[in-house]
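Step one of this worksheet: look at the structure below.
Heads up, one of the protein chains got dropped from this complex, but the rest are sitting where they should.
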Amino acid sequence: MPVFILISFFILALIGLPVGIVVGLTTVLGFLYLGNDMFLSMLSQRMFSAMDSFTFLALPFFLLAGEIMNKVGLTTRLVDFSNLFFGRLKGGLAQVNIVTSIIFGGISGAAVADTAALGSIFIPAMTKQGYDKPFSTAVTVASSIIAPIIPPSIIMVLYGAIMEVSIAGLFAAGIVPGLMIGVALMILTRYMAVKRNYPTNPEKMTVKNITRRTKGAIWALLMPIVILGGILGGLVTPTEAAAVAVGLALFVGLVVYRNISFKELYNVFLRSAVTIGVITLLLSCASVLAWFLAIEQIPELVAKGFMALSDNRYVILLLINLFLILVGMFMDIGPSLLILGPILAPLAINLGVHPLHFGIMMCVNLNIALMTPPMGGCLFMGMVVSDLKLGTLVKALWPFILVEFAVLALVVYVPAITMTVPRWLGFVH
Amino acid sequence: MQTDNPSGITGFAENLGRFIEMAAGAWCVICFVAMTLVALMGVFFRYVMQNPFMWTEEVARYLLVWMGFTAISIALRQGRHIKIEIAEKVAPKPVAKFLNYLVDALIALFMGVLFYQGVLMTANNMLSASTLPLSMEWIVVAVPVGAGLTLLQLFLGVVKKIAADLTKEGAKAE
Partner (left out) sequence: GDDPVRVKFAHLGKADPFKAAAHAGVLAFGHVWNKSTAGKYKIEVYPRGTLGKETDLLQAVKANAVQMIVASMVSLHRIFPPSQVMMAPYIFKNDAIAWEVFDGPYGQKLLDAMTEKTGLKALAIQDLGFLAITNNKRPLVTSEDFKGIKFRAMGPLQAAMFKSLGGSAVPIPWPEVYTSLQTGVVGGQTNAAFVVDAFKLYEVQKYLSLANSQMGYQIWLCNKSWYDSLPEQDKVAFRDAVKAGRLTARNMSLLLESQAAQSLAKKGMTVTSLNGEQVSKLQKLAGPACLEWLKTQMDPKWVDELVQAVDAAEKKLGYK
């Protein structure tokens, strides 16, 4: 059965059918193969309810906020500002991109929203300064998966609730792996920047320049302060903060700078809406596939297969991670956690892996999957914001994916990376 | 772009497609603006009026559903849906052309099934909204509407393609 699914998936994908429809049509074939046409009614039902979901609500707002910030010039000012401090380094702006993702990770709990928000800011800014677009997009996509690993994180709340693991403990455990991914990406970026001779900012860090750039960026700097302060101060939830970001960007554009016309604004909304249309097809179809796998109880079969293969902890962990990487290539992170967590975690925990450790491992793995081809939320969002083709982006992305897999391997096989902070804070005894 | 095409059919398909795209686009923008306002209202009424509405999050979600499914058809017309473009580059021209029509047929098949199931889902709907006195029919119908608009844009696109192919072959024959 899974073989039949995989084959039809690849054939449909290779002839150039939109990827969302590839997934949807494969699932329809699966339903027909099972001979239960009642299941077909779940096609529209699951597609609808995948979109009728709270967790998806922040994404359009962050996307829109980023687009408006670009249009009214907030982005350029913000980038000029940070460029003054970091731009003297080779690949400085790329480093700023990564650092911003780490900071943004402390605000938002969703990676695709991060790609949308920062992609629509950094990709134009970086290309303007002379970086090539595939690299700029790849850096954005690769660093956006840090968001749900550094707390707060919607997927960790989900995981903690299904798996009965301390959510605060997961938050604590995610900090070091999240920072490690950030640092690893910065090292890779540094290496590539030197090798490819990426641009630096000629501007000197004089008091005069600092004052000028700070003044120019004052409204732009207010954005993260309002968002971060609003969330950490308990004024707004992260989703509301995304809407506030839109409101603030609109206010700056329409009242402070007065440099955006209503017609331009209309087009900004429209472009973002069409982007959401692209994402809608992908996410809603992926959720029907998840339903199909669940009703066929395929994950259970796989888990049984693992048990039959080995009872060595390291081997099982390797198998589980390879399996998650494979699953992550096709399925979205939410359904994957929901369906696979309760099936895979007991395997590992029985062999002595700490539940908190396994949770982080699973979250990191499935987060990286957000950028692995052929299907991944961040990958697609990156393509949509940059207008790049799948092949072009993947070619630029693979060194980043490899580096992140290396960090994943460390997280899997060196428990101290995950467990030290929660142990300090008393979540593990 | 082909409004002055002599065959007429192409022009008609193009104009109708563009009109539907514009109308769908306007609807998406309305949903998006309303969604933003509703979400901001939620925060405003909580802090300023100390009396938040219970329905803001739910309404924002429904507007998102409408926007997302409607926009699928716009993305199709603009060719923005994500796909793997190996076949059309590697395959010989006649094969590529055949695959292109095959892809259209498969999209039509999927959207047709989705449209049909969406209509059934709307007809069989028994839910009302959670915090509002509103039947969910008005929300779930976004799925068949989105699928229907996509089918329509697909059909108009195919009409243009066939017309163009026929013109080319006609030119060759002469």
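Think of it as A and B in the order they're written, each chain with its own count starting at 1.
Quick note on the criterion: contacts are C-beta pairs under 8 Å (C-beta built on N, C-alpha and C of every residue); 3 or more make two chains touch, one makes a residue touch a chain.
Note that the structure is a prediction, hence the values are computed from the model and not measured.
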| item | value |
| --- | --- |
| Listed residues A:Pro199, A:Gly216 or A:Pro342, member touching the removed chain | A:Pro342 |
| Candidate in contact with the missing chain, chosen from A:Gly20, A:Gly66, A:Pro134 or A:Gly160 | A:Gly160 |
| In chain A, positions touching the absent partner | 36, 38-39, 41-42, 45-46, 49, 52, 54-55, 109, 152, 154, 157-158, 160-162, 164, 166-168, 231-239, 291, 294-295, 338-339, 342 |
| Residues belonging to chain B that touch the chain removed from view | 42, 46, 50-57, 121, 124-131, 136 |
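Quick note on the criterion: only the chains that are shown with their structure count from here on.
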| item | value |
| --- | --- |
| Intercentroid distance (Cα basis), chain B paired with chain A, Å | 25 |
| Sites on chain A touched by chain B in the complex | 12-21, 24-25, 28, 40-41, 43-45, 47-48, 51-54, 56-57, 60-61, 64, 235-236, 239-240, 243-244, 246-247, 266, 269-270, 272-282, 284, 374, 380, 383-384, 389-391 |
| Residue numbers on chain B that touch chain A, as the complex places them | 25, 28-29, 31-33, 35-36, 39-40, 42-43, 47, 57, 60-62, 64-65, 67-75, 78, 80-88, 99-100, 102-103, 106-107, 109-110, 113-114, 117-118, 120-121, 139-140, 142-144 |
